[in-house]
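As C-alpha coordinates, the structure follows; a few thoughts come after it.
Excluded from the complex is one protein chain; the other protein chains are retained at their positions.
Take a look at chain A:
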(Lines give C-alpha, C1' and ligand atoms only; values in the text may rest on other atoms or scores of the structure.)
Protein backbone atom coordinates (compact mmCIF):
# COMPACT_ATOMS: atom_id res chain seq x y z
CA UNK A 1 0.00 0.00 0.00
CA UNK A 2 1.44 3.37 -0.89
CA UNK A 3 0.85 6.67 0.83
CA UNK A 4 -1.88 7.73 -1.55
CA UNK A 5 -3.87 4.57 -0.84
CA UNK A 6 -3.23 5.01 2.81
CA UNK A 7 -4.55 8.52 2.70
CA UNK A 8 -7.62 7.29 0.86
CA UNK A 9 -8.12 4.80 3.62
CA UNK A 10 -8.65 7.62 6.06
CA UNK A 11 -10.75 9.57 3.64
CA UNK A 12 -8.26 12.35 3.10
CA UNK A 13 -7.12 13.60 -0.25
CA UNK A 14 -3.53 12.99 -1.17
CA UNK A 15 -3.20 13.30 -4.90
CA UNK A 16 -0.18 14.16 -6.92
CA UNK A 17 2.61 12.58 -4.94
CA UNK A 18 4.33 11.29 -8.02
CA UNK A 19 4.25 14.61 -9.76
CA UNK A 20 6.62 16.16 -7.27
CA UNK A 21 10.18 16.84 -8.17
CA UNK A 22 12.77 14.86 -6.28
CA UNK A 23 14.97 16.76 -3.83
CA UNK A 24 17.46 13.94 -4.03
CA UNK A 25 17.52 10.78 -6.06
CA UNK A 26 19.98 7.92 -6.36
CA UNK A 27 20.13 4.25 -7.24
CA UNK A 28 19.75 1.89 -4.33
CA UNK A 29 18.14 -1.42 -3.47
CA UNK A 30 16.15 -2.44 -0.45
CA UNK A 31 17.05 -5.03 2.11
CA UNK A 32 14.62 -7.11 4.07
CA UNK A 33 14.84 -7.10 7.81
CA UNK A 34 13.14 -9.90 9.72
CA UNK A 35 13.90 -8.42 13.11
CA UNK A 36 17.20 -10.25 13.37
CA UNK A 37 18.85 -10.65 10.00
CA UNK A 38 19.14 -8.36 7.01
CA UNK A 39 18.99 -9.89 3.55
CA UNK A 40 19.28 -8.00 0.27
CA UNK A 41 16.30 -7.70 -2.01
CA UNK A 42 17.78 -8.23 -5.46
CA UNK A 43 15.59 -5.72 -7.23
CA UNK A 44 17.14 -2.54 -8.59
CA UNK A 45 15.56 0.73 -7.70
CA UNK A 46 15.84 4.34 -6.69
CA UNK A 47 15.67 6.22 -3.42
CA UNK A 48 13.95 9.57 -3.71
CA UNK A 49 13.00 12.30 -1.31
CA UNK A 50 10.15 14.54 -2.45
CA UNK A 51 7.98 17.22 -0.93
CA UNK A 52 4.27 16.52 -1.18
CA UNK A 53 1.65 19.22 -1.77
CA UNK A 54 1.31 19.78 1.98
CA UNK A 55 5.07 20.45 2.10
CA UNK A 56 5.77 17.27 4.00
CA UNK A 57 8.79 15.31 2.88
CA UNK A 58 8.38 11.80 1.65
CA UNK A 59 11.07 9.18 1.57
CA UNK A 60 10.41 6.81 -1.30
CA UNK A 61 11.87 3.67 -2.77
CA UNK A 62 10.76 2.95 -6.31
CA UNK A 63 11.56 -0.23 -8.17
CA UNK A 64 13.09 0.21 -11.62
CA UNK A 65 10.37 0.15 -14.24
CA UNK A 66 7.63 1.01 -11.76
CA UNK A 67 5.86 4.33 -11.39
CA UNK A 68 4.59 3.83 -7.90
CA UNK A 69 6.75 3.87 -4.82
CA UNK A 70 7.08 0.45 -3.24
CA UNK A 71 7.92 2.15 0.01
CA UNK A 72 6.77 5.60 1.03
CA UNK A 73 7.38 7.17 4.41
CA UNK A 74 6.46 10.65 5.44
CA UNK A 75 9.29 12.17 7.37
CA UNK A 76 9.27 15.10 9.74
CA UNK A 77 12.55 16.73 10.62
CA UNK A 78 14.11 15.19 13.69
CA UNK A 79 12.16 11.94 13.52
CA UNK A 80 14.50 9.86 11.38
CA UNK A 81 18.12 9.42 10.36
CA UNK A 82 19.81 7.98 7.30
CA UNK A 83 23.21 6.53 8.14
CA UNK A 84 25.83 4.02 7.05
CA UNK A 85 25.60 0.72 8.88
CA UNK A 86 28.99 0.51 10.53
CA UNK A 87 28.69 -3.20 11.28
CA UNK A 88 28.70 -3.96 7.57
CA UNK A 89 31.64 -3.57 5.22
CA UNK A 90 29.26 -3.44 2.28
CA UNK A 91 27.46 -0.35 1.06
CA UNK A 92 24.60 -0.85 3.48
CA UNK A 93 22.65 2.13 4.82
CA UNK A 94 19.83 2.43 7.28
CA UNK A 95 16.79 4.68 7.49
CA UNK A 96 15.96 4.75 11.18
CA UNK A 97 12.74 6.08 12.64
CA UNK A 98 13.58 7.16 16.16
CA UNK A 99 10.03 7.31 17.46
CA UNK A 100 9.35 3.62 16.99
CA UNK A 101 12.87 2.33 16.50
CA UNK A 102 11.88 1.03 13.09
CA UNK A 103 14.72 0.39 10.63
CA UNK A 104 14.72 0.13 6.85
CA UNK A 105 17.91 -1.05 5.18
CA UNK A 106 19.21 -0.21 1.72
CA UNK A 107 22.24 -0.96 -0.40
CA UNK A 108 23.76 1.61 -2.71
CA UNK A 109 23.59 0.78 -6.39
CA UNK A 110 25.25 3.88 -7.89
CA UNK A 111 28.47 3.16 -9.76
CA UNK A 112 30.70 5.69 -8.00
CA UNK A 113 31.25 4.18 -4.58
CA UNK A 114 33.26 7.20 -3.46
CA UNK A 115 30.20 9.40 -3.40
CA UNK A 116 28.13 7.07 -1.16
CA UNK A 117 29.00 9.04 1.94
CA UNK A 118 28.16 12.33 0.26
CA UNK A 119 24.77 11.07 -0.86
CA UNK A 120 24.08 9.70 2.61
CA UNK A 121 24.89 13.01 4.29
CA UNK A 122 22.82 14.95 1.80
CA UNK A 123 19.81 12.69 2.32
CA UNK A 124 20.14 12.77 6.08
CA UNK A 125 20.32 16.56 6.00
CA UNK A 126 17.34 16.76 3.70
CA UNK A 127 15.04 14.66 5.83
CA UNK A 128 16.11 16.64 8.86
CA UNK A 129 15.43 19.98 7.32
CA UNK A 130 19.06 20.98 6.83
CA UNK A 131 18.88 22.40 3.35
CA UNK A 132 19.47 25.77 1.76
CA UNK A 133 16.80 28.26 2.81
CA UNK A 134 14.94 26.01 5.19
CA UNK A 135 18.04 25.51 7.29
CA UNK A 136 17.96 28.91 8.94
CA UNK A 137 14.36 28.78 10.00
CA UNK A 138 14.22 25.36 11.62
CA UNK A 139 15.11 25.34 15.29
CA UNK A 140 15.64 21.61 15.28
CA UNK A 141 18.72 21.95 13.17
CA UNK A 142 21.44 22.22 15.72
CA UNK A 143 20.54 18.86 17.05
CA UNK A 144 20.38 17.19 13.68
CA UNK A 145 23.91 17.72 12.44
CA UNK A 146 24.91 14.41 13.94
CA UNK A 147 21.47 12.92 13.68
CA UNK A 148 18.55 14.14 15.75
CA UNK A 149 18.86 13.78 19.48
CA UNK A 150 15.32 14.60 20.43
CA UNK A 151 12.79 11.87 20.91
CA UNK A 152 9.87 13.16 18.98
CA UNK A 153 6.49 12.15 20.27
CA UNK A 154 3.87 13.35 17.82
CA UNK A 155 1.63 14.81 20.48
CA UNK A 156 4.30 16.22 22.77
CA UNK A 157 7.00 18.57 21.63
CA UNK A 158 8.15 17.94 18.11
CA UNK A 159 11.65 19.09 17.23
CA UNK A 160 10.25 21.07 14.39
CA UNK A 161 7.13 22.89 15.51
CA UNK A 162 6.86 24.49 12.11
CA UNK A 163 6.10 21.37 10.13
CA UNK A 164 4.52 19.06 12.65
CA UNK A 165 2.60 21.65 14.62
CA UNK A 166 1.19 23.02 11.44
CA UNK A 167 -0.01 19.66 10.27
CA UNK A 168 -1.55 18.89 13.64
CA UNK A 169 -3.37 22.20 13.68
CA UNK A 170 -4.60 21.59 10.18
CA UNK A 171 -5.94 18.17 10.94
CA UNK A 172 -7.64 19.28 14.11
CA UNK A 173 -8.96 22.44 12.56
CA UNK A 174 -10.41 20.52 9.69
CA UNK A 175 -12.07 17.97 11.90
CA UNK A 176 -13.32 20.22 14.68
CA UNK A 177 -14.24 23.07 12.42
CA UNK A 178 -16.82 20.84 10.81
CA UNK A 179 -15.04 20.69 7.47
CA UNK A 180 -14.55 17.02 6.76
CA UNK A 181 -11.47 16.31 4.71
CA UNK A 182 -10.50 19.95 5.03
CA UNK A 183 -6.90 19.20 5.80
CA UNK A 184 -5.42 17.40 2.85
CA UNK A 185 -2.06 16.00 3.76
CA UNK A 186 -2.65 16.59 7.43
CA UNK A 187 -4.51 13.47 8.33
CA UNK A 188 -2.42 10.88 6.50
CA UNK A 189 0.74 12.08 8.21
CA UNK A 190 -0.42 10.58 11.46
CA UNK A 191 -1.61 7.38 9.96
CA UNK A 192 1.79 7.14 8.34
CA UNK A 193 3.42 7.44 11.73
CA UNK A 194 1.07 4.80 13.03
CA UNK A 195 1.87 2.60 10.14
CA UNK A 196 5.57 3.11 10.64
CA UNK A 197 5.12 1.86 14.10
CA UNK A 198 2.98 -1.09 13.14
CA UNK A 199 5.19 -2.14 10.28
CA UNK A 200 7.98 -2.72 12.72
CA UNK A 201 8.43 -6.48 12.70
CA UNK A 202 8.91 -6.46 16.45
CA UNK A 203 5.40 -5.14 16.89
CA UNK A 204 3.85 -7.45 14.38
CA UNK A 205 3.72 -10.47 16.62
CA UNK A 206 0.97 -8.93 18.69
CA UNK A 207 -1.19 -7.98 15.75
CA UNK A 208 -4.34 -10.00 15.53
CA UNK A 209 -2.89 -12.51 17.91
CA UNK A 210 -4.52 -13.83 21.02
CA UNK A 211 -5.03 -10.60 22.83
CA UNK A 212 -6.77 -10.52 26.15
CA UNK A 213 -5.22 -13.42 27.93
CA UNK A 214 -1.68 -12.14 27.71
CA UNK A 215 -2.36 -8.43 27.88
CA UNK A 216 -2.82 -6.86 31.24
CA UNK A 217 -6.30 -5.51 30.53
CA UNK A 218 -9.30 -5.52 28.20
CA UNK A 219 -8.94 -4.53 24.55
CA UNK A 220 -11.27 -3.04 21.94
CA UNK A 221 -12.39 -6.48 20.82
CA UNK A 222 -13.49 -7.49 24.30
CA UNK A 223 -14.92 -4.08 25.22
CA UNK A 224 -17.05 -3.82 22.09
CA UNK A 225 -18.93 -7.00 22.82
CA UNK A 226 -21.48 -8.66 20.59
CA UNK A 227 -24.21 -7.52 22.98
CA UNK A 228 -23.03 -3.92 22.70
CA UNK A 229 -23.03 -4.18 18.91
CA UNK A 230 -26.54 -5.63 18.96
CA UNK A 231 -27.71 -2.79 21.16
CA UNK A 232 -26.56 -0.27 18.59
CA UNK A 233 -28.39 -2.20 15.89
CA UNK A 234 -31.66 -1.36 17.67
CA UNK A 235 -31.12 2.36 17.15
CA UNK A 236 -32.36 3.33 13.72
CA UNK A 237 -30.50 6.63 13.55
CA UNK A 238 -27.22 5.08 14.66
CA UNK A 239 -27.64 2.37 12.03
CA UNK A 240 -28.13 4.93 9.31
CA UNK A 241 -24.79 6.47 10.26
CA UNK A 242 -23.14 3.06 10.10
CA UNK A 243 -24.71 2.01 6.80
CA UNK A 244 -22.60 4.45 4.84
CA UNK A 245 -19.40 2.85 6.15
CA UNK A 246 -20.42 -0.60 4.91
CA UNK A 247 -19.16 -1.98 1.59
CA UNK A 248 -20.95 -0.94 -1.62
CA UNK A 249 -24.18 -2.82 -2.10
CA UNK A 250 -24.33 -3.73 1.60
CA UNK A 251 -25.59 -0.46 2.98
CA UNK A 252 -28.76 -1.88 4.53
CA UNK A 253 -29.88 -3.18 7.87
CA UNK A 254 -29.55 -6.88 7.12
CA UNK A 255 -25.99 -6.50 5.86
CA UNK A 256 -25.06 -4.12 8.67
CA UNK A 257 -25.63 -6.89 11.17
CA UNK A 258 -23.27 -9.20 9.28
CA UNK A 259 -20.68 -6.47 8.76
CA UNK A 260 -20.68 -5.40 12.38
CA UNK A 261 -20.05 -8.98 13.46
CA UNK A 262 -17.66 -9.81 10.61
CA UNK A 263 -14.14 -11.04 11.03
CA UNK A 264 -12.55 -8.16 9.05
CA UNK A 265 -14.11 -5.72 11.53
CA UNK A 266 -12.78 -7.73 14.46
CA UNK A 267 -9.38 -7.70 12.81
CA UNK A 268 -9.48 -3.91 12.53
CA UNK A 269 -10.45 -3.60 16.20
CA UNK A 270 -7.44 -5.66 17.22
CA UNK A 271 -5.14 -3.59 14.98
CA UNK A 272 -6.49 -0.42 16.55
CA UNK A 273 -5.99 -1.92 20.02
CA UNK A 274 -2.42 -2.63 19.10
CA UNK A 275 -1.91 0.98 18.04
CA UNK A 276 -3.42 2.29 21.27
CA UNK A 277 -1.38 -0.06 23.42
CA UNK A 278 1.69 1.27 21.73
CA UNK A 279 1.02 4.86 22.56
CA UNK A 280 -0.66 5.91 19.33
CA UNK A 281 -4.04 6.67 20.93
CA UNK A 282 -3.73 10.45 20.61
CA UNK A 283 -2.92 10.15 16.93
CA UNK A 284 -5.99 8.00 16.48
CA UNK A 285 -8.14 10.52 18.34
CA UNK A 286 -6.89 13.21 16.00
CA UNK A 287 -7.86 10.96 13.11
CA UNK A 288 -11.36 10.84 14.55
CA UNK A 289 -11.50 14.61 14.88
CA UNK A 290 -11.38 14.43 18.67
CA UNK A 291 -9.17 16.78 20.66
CA UNK A 292 -7.65 14.68 23.47
CA UNK A 293 -7.58 17.74 25.74
CA UNK A 294 -11.11 18.79 24.97
CA UNK A 295 -13.07 15.74 23.83
CA UNK A 296 -16.58 17.03 24.64
CA UNK A 297 -19.14 14.26 24.16
CA UNK A 298 -16.37 11.83 23.28
CA UNK A 299 -14.71 11.90 26.71
CA UNK A 300 -15.44 8.17 27.06
CA UNK A 301 -13.29 7.39 24.05
CA UNK A 302 -10.33 9.31 25.45
CA UNK A 303 -10.82 7.48 28.76
CA UNK A 304 -11.14 4.12 27.00
CA UNK A 305 -7.95 4.65 24.98
CA UNK A 306 -6.12 5.69 28.13
CA UNK A 307 -7.29 2.56 29.95
CA UNK A 308 -6.30 0.31 27.09
CA UNK A 309 -2.89 1.97 26.85
CA UNK A 310 -2.37 1.58 30.60
CA UNK A 311 -3.64 -1.98 30.64
CA UNK A 312 -6.34 -1.24 33.20
CA UNK A 313 -8.53 1.49 34.68
CA UNK A 314 -6.42 2.06 37.79
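To be clear about the criterion, a contact is a pair of C-beta atoms (placed from the backbone, for glycine too) under 8 Å apart; a residue touches a chain by one contact, two chains touch by 3 or more; residues count from 1.
Please note the rule applied: contacts and distances are computed from a predicted model.
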Worksheet item: Quick one: the chain not pictured, UniProt calls it what, "Ubiquitin carboxyl-terminal hydrolase", "2176_t:CDS:1", "DNA replication complex GINS protein PSF2" or "Proteasome subunit beta"?
Response: "Ubiquitin carboxyl-terminal hydrolase"
Worksheet, complete the sentence: Sole touch to the unshown chain from A:32, A:101, A:253 or A:294: residue A:32
Worksheet item: With respect to the chain omitted from the figure, which of A:29, A:129 or A:218 is a touching residue?
Response: A:218
Item to complete: Using the touch rule from the top, list residues of chain A that touch the missing partner.
Response: 1-3, 6, 9-11, 32, 34, 43, 63, 70-71, 191-192, 194-195, 198-199, 204-205, 207-209, 212-213, 217-218, 220, 222-225, 228-229, 231-232, 235, 238, 241-242, 245-250, 255, 258-260, 262, 264-265, 267-269, 271-272, 275, 287-288, 297-301, 303-304, 307, 312-313
